[in-house]
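A single protein chain has been omitted from the complex, and every remaining protein chain is retained in its original position.
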Amino acid sequence: MGMDNPGGIPYFILEFGDELVYFSPYTVSLFILALVFTLFAVIAKPERQVDIVFGGDAFYAKETSLAELKFRRFMAIACGFASMGAMVTGDLFNFTLFISLVGICNVGIVAAVKNRHVQNAAYQYGIVALSATVPLFGAAALIAATTGTLSMVELWSNASLAVPLVVKALLVLGVMGEGMAPFYAAKAEMFRAPGAPYVIMCSLSSLLIFLRVIEVVLVI
Amino acid sequence: MSMWQEYSIGLLLVFIAAAIAFFALVIEKDDLHRLLLLDLVEVPSLGIIALLGTDLAEALILPGLVVGIAELLALSQIYVTKEGLRERKVQGLNIEVIQADAPLIISVLLICYGVILSGFTGGGVAGLGVVFYFMARGHREHFELLEMASGISWAIWIFAFFVFMFIPEYWLLALFMAAIGILLKVIVKMSLVGTMWGDGNG
Amino acid sequence: MIGYLLFAVTFGLLLLGIHRKAIARIQRRPGPPVWQEILHMLKFSFKSTWIPATASDTLFVGVVLVAIGIWSAALFVLLAGGSILIIFGIYMLHKIVEHGFGLSSGSPYGKFGGVRSVISAASEIPLFVSVAVVALYTQSLDISSIIQYQNVHGPLLFIVPLAAVAMYLVILSKMPFGPFSIVESKELVSGYKTEHFGVWRAGLQVSNGLKTYVLLFLFITVFMGGIPLWWTLAGMVVLTLSLSFVCALSPMLSPFDSVTVQMVITGIMVVYAAVLGVFA
Partner (left out) sequence: MTKKKDILRALGLLTGAIMLVGLILQQGGILPLAGYEAVLVVCFPIFVICVFLWWMAREHGEDIPFIGY
């Protein structure tokens, strides 16, 4: 049993059996932002990153090849969809699945860049993201084991269901591992990869899932 | 109470396994070894889900497994690109026994048995048969055909679920459709494994 | 509402102008007139404008629209007494906007500004802690309930002063010329906004005005309660002047030091929240 309506009163709850989706002012605003940035990724042409010699006049612009562009755009759109799903889902297991999808897509967006530093950063980040699935899925399974349900609405409306604090901490830890921009320094290296609308999806999705997990932890 | 105790013991074991795996990951410095160790890290997370011991757990393990494998594949791709291993030629399997006629008979038997079993398990068995067939006979590029079959069977499977949801009276039909759909889907996906040995060598 | 929106933009820019003027006077310079930031907005809007050849066109323009949009949404949520969590979310997303500004142009200066904006994300956690502490007392995240609580128990400023300090630091890290404003430091020309010139910069000014208005208004509302509008505006001016003193008298930290200091503050705040959580 969590706090009353931390994200505002839900507008409506859409149920497909156990799978449920719910729209509160908070989740809707995050969803719309994910949507807007996904649209940017769909229609924007990539930037041509300019490298300069600091203190000098020499500069050159990097070009993004068409194949790379297509792949990264696909990954960025997938990442946008995954974060949109993570924003509005009302099912804890789906939430963790969407978050691990965001983790893979983040790696995919930067991994297409043929630059050794960027690839190394992406690889290290991928290792962190993959090992973060343990606390992430673990938390979802433990919630199911202690309360018998994975539905956030159920956990929120039924006062007798209490999720242990340790499990909440595990969930937050998992999300941090999957996509927490501020806590993973190598990601800054990833952000230097050229291709603006795609790279921005990395930081957007990690911030969005962080914002959502705060709400989830408060709700359950 | 005893169930709860068993669950706690299982949980403790899984967490010990996870801790060992994480410890190994921390002290290992070689990137390739870390990639291999990651699988060891992945398994406890499935273990925690499996400990639920209900139908729900079975339903949850599958997506968890898929996501885990996808991440692992993505990471190994990055590793290959990062280390510049792409130029290296992949050797095809060259096993004499497989090139004889015996695997053909085995594959026919397996496919028949798989079709009788139907569903996910049947798909696995029949798929194994098709793998044998491709390995024995070699293959020309039938990828488009396989992809199409896979797509259609997937559509049948999804359609069956819609029948379950909206017209539950026809559950028997939907059940058959789902069983056949998943059977074809798993066969096709597994047979792709049989065709994936190296480039250009049959 | 549209009138209020325009008022918020103008007043927010005026506050930024006061900020600049106060800093100048503290440093014994004449400084620009207080309405300089409003003039800036108008001046930039008349300038000839295009999209740089290296830029990612849609993102370059879209991020300006998003910047104005999210802060108008924040203003409306604040006025309607909605959930403070939404405003927190919008505040975090402003980071994405800064990142988008920096990355969309292709310019290395902008890019470095964007990357610095991402690594200084530690400055957001004190805000979350102060939100958590406030929620601990009022048992709700709705701004209207927080105002209700303060009508009964008196201003939260005197109940949880450290939470107010945390939020003050968060606002400080968003003020220009402050010790934590590494994203706009001069070695990066103008940081993330280097390449957004002309009309785009004018749009950015609009969103900056809104942002300043919303953040200061939020501080007054959460820690002083629902006082009349005139008093709130006066409080915002006083708050701006105090921020100007801090900004004028402290040097800008290096990126590494800035992040370290923010992390230390975050650590202290988390401990404070934990202590309050145990004993309250």
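Order of writing sets the chain letters: A, B and C. Residues in each chain are counted from 1.
Heads up, the rule we're going with is that a residue touches a chain if its C-beta (ideal position, glycine included) is under 8 Å from a C-beta of that chain, and two chains touch if they have at least 3 such contacts.
This is a predicted model, so every value here is computed, not measured.
Chemist: As a test of the contact rule: which chains in view would the missing one touch?
Modeler: The chain that is not shown touches these displayed chains: C.
Chemist: Just name the one of C:Leu39, C:Ala53 or C:Ala80 that touches the chain not displayed here.
Modeler: Of all options in C:Leu39, C:Ala53 or C:Ala80, contact with the hidden chain holds for C:Ala80.
Chemist: Please pick, from C:Ala202, C:Leu243 or C:Met269, the residue that touches the omitted chain in the full complex.
Modeler: The one listed residue touching the chain not shown is C:Ala202.
Chemist: Please pick, from C:Gln36, C:Thr54 or C:Ser72, the residue that touches the omitted chain in the full complex.
Modeler: C:Ser72
Chemist: Of the residues in chain C, which ones touch the absent chain?
Modeler: Considering the whole complex, chain C reaches the absent chain at 1-2, 5, 45-50, 61, 64-69, 72-73, 76, 80, 198-199, 202-203, 206.
The rule is short, and it goes like this: only the chains that are shown with their structure count from here on.
Chemist: Mind checking the centre-to-centre distance between chain A and chain B? Centres are C-alpha means, answer in whole Å.
Modeler: The separation of the two C-alpha centroids amounts to 26 Å.
Chemist: Flag every residue of chain B that touches chain A in the complex, lowest number first.
Modeler: Chain B reaches chain A through residues 7, 11, 18, 22, 25, 31, 34-35, 38, 41-42, 44-46, 48-49, 51-52, 56-57, 60, 63-64, 67-68, 70-72, 74-75, 77-79, 81-82, 165.
Chemist: Taking the complex as given, what residues does chain C use to touch chain A?
Modeler: 53-59, 62, 66, 70, 73, 77, 82-83, 85-86, 88-90, 92-93, 95-96, 99-100, 103-108, 111, 114-115, 118-119, 121-122, 124, 128, 135, 139-142
Chemist: For the complex, give me every residue of chain A touching chain B.
Modeler: Interface residues on chain A, with respect to chain B: 16, 93, 97, 100-101, 103-104, 107-108, 111, 114, 116, 119-120, 122-123, 126-127, 129-131, 133-134, 136-138, 140-142, 144-145, 150.
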